[in-house]
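A selection of the complex's chains, in situ.
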Amino acid sequence: MVTMTEQKAIKGELLTLEAMSTVEIATILEEAARFADGKEWKVKKELFIANLFFEPSTRTRYSFEVAEKSLGLHVLSFSEESSSVQKGETLLDTVKTFEAIGANALVIRHPENDYYHHIREKLSIPIINGGDGSGHHPTQSLLDLLTIQQEFKSFSGLNIVIVGDLRHSRVARSNAEVLTRLGAKVKIAGPKDWMAGYEQSYEYVDLDNELPKADVVMLLRIQHERHDGKMSFTKESYHQKFGLTMERETTMKDKAIILHPAPVNRDVELASELVECERSRIFKQMSNGVAVRKAVVKRALEQY
Amino acid sequence: MVTMTEQKAIKGELLTLEAMSTVEIATILEEAARFADGKEWKVKKELFIANLFFEPSTRTRYSFEVAEKSLGLHVLSFSEESSSVQKGETLLDTVKTFEAIGANALVIRHPENDYYHHIREKLSIPIINGGDGSGHHPTQSLLDLLTIQQEFKSFSGLNIVIVGDLRHSRVARSNAEVLTRLGAKVKIAGPKDWMAGYEQSYEYVDLDNELPKADVVMLLRIQHERHDGKMSFTKESYHQKFGLTMERETTMKDKAIILHPAPVNRDVELASELVECERSRIFKQMSNGVAVRKAVVKRALEQY
């Protein structure tokens, strides 16, 4: 594990939350909260941002685009399919191209973990990490944090249980680490062999025992596309054993909330009806995603 | 067949023309005519519209985009290929995502008939139907209507013949129904087994007999992609039997016009040279498509 803090930071970049102090994180969350409350802010001059997506995405891609256009930016929207990546161009050459033609910042999603290590030192514009492999997804973590903060004001002492496919998740790790730093008690639940790398640091709990105590139930999407068909559960049996069923939901505390990064596998991670239930903050998370991305993009571009 | 009028209408939505009164249709056409004549109108505040295309499209997609950008909207342009639909996300979850991140209206094209029935009641923003399966395509119908109205002022008493692949067409049904309501005499021509569902309501005519009487010849595109290779005609024999050949065109009335929704199969539905002939309104239809879509999008967004 390389920590960014050892390296020269590029002004405005956002690669992982682990590399950030709690003060920095709190500052972004405050700005995001202002945007969520209706703050308007526009860039002072014409600036370009390029969204480079090397993996499919709906939520992340379009909430960045809404944020960017709201801030008055010109947006270049790049997908791998119709690009020179088809001619074998490397990631470094692609990002250097966008820098050369005038992009003032880059949002990148890429299937490779830590893809930015190869390229950030060769760029003079900031990268905002839109998700790397099974590594990090800092704006997703920030929107989870914002959603929890809106609900409970403080993270201190909150019981948070992260449920499901932790091993393949790019938010579980950052969320667990940062929430712990912020004072929450993070526990984990789900199939035992999906907990690899977490059991040393976080208490593994039985979901049924934990639910009556949890303030936040953070469900993770089963990443079928990363399991190579090797899943040992049917959807139904996963739902019964580890999913948030209608029945389990009734055991939750009064003010407890449900988070899920989406897209949801309905009736797998949670019962389909619970997606729109009163406890669910799933669509609130998406709206908060725009506010968080406004804060993050503003931070990246204030230098110009 | 479900009619929209039985259900709560969402302000500004446009799903089918069948669900609309002739007064409503006339109102949209008047507004569209003003846009066609150069009217300019901009939204008063920053608004987002998302174009969600689950099928390939050039005309519909880009004429919506021209209309939207002319009206001052921010446009989110979504194609299935590079989205989370690849991860199995449902249509409902996709549209709820766009609502959550700030879209004020949605334009949707989808291969499934009546796709909107599953989703409209769960949204608080209007859907503009950009075409559903072999169901409806209301903005295409409206631009056909506008083109006819520009030519003949009134629909009353016009002889209109719809020729070709009615069964697979998503405009034939609405056009026939609405034009009849507006006072035109609609007849149908083409291969007999492509008329299923129409023969009870509309007179089946021989094209050669009808052409000297018709005011409007509305040719439909043969949807090769929906025939599963089961077409019993060669292109040449279709053209000879049911196409608008150079020879047939000479029998048309002085002021009669030719419509086609495009893309045209040249030398199949009509002789290639006729695409650009004096009677052809095919490119006029496309320009009118922008005017109609401006009217429809304005109608969807005036509420904000």
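Letters A and B mark the chains in the order given here, with residues in each chain numbered from 1 onward.
Please note the rule applied: a residue touches a chain if its C-beta (ideal position, glycine included) is under 8 Å from a C-beta of that chain, and two chains touch if they have at least 3 such contacts.
Everything numeric here is computed off the predicted structure, so don't read it as measured data.
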So we've got 2 copies placed here, but how many does the whole thing have in this file?
-> 3
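Operating definition for what follows: only the chains that are shown with their structure count from here on.
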State, to the nearest whole Å, the distance from the C-alpha centre of chain A to the C-alpha centre of chain B.
-> 40
Please name which positions on chain A make contact with chain B in the complex.
-> 53, 56-59, 61-63, 65-66, 69-70, 77, 79, 81, 224-225, 262-266, 276, 283-284, 286-287, 289-290
Listed in rising order, the residues of chain B that touch chain A in the complex are 46, 48, 50, 74, 76-78, 81-90, 93-94, 96-102, 122
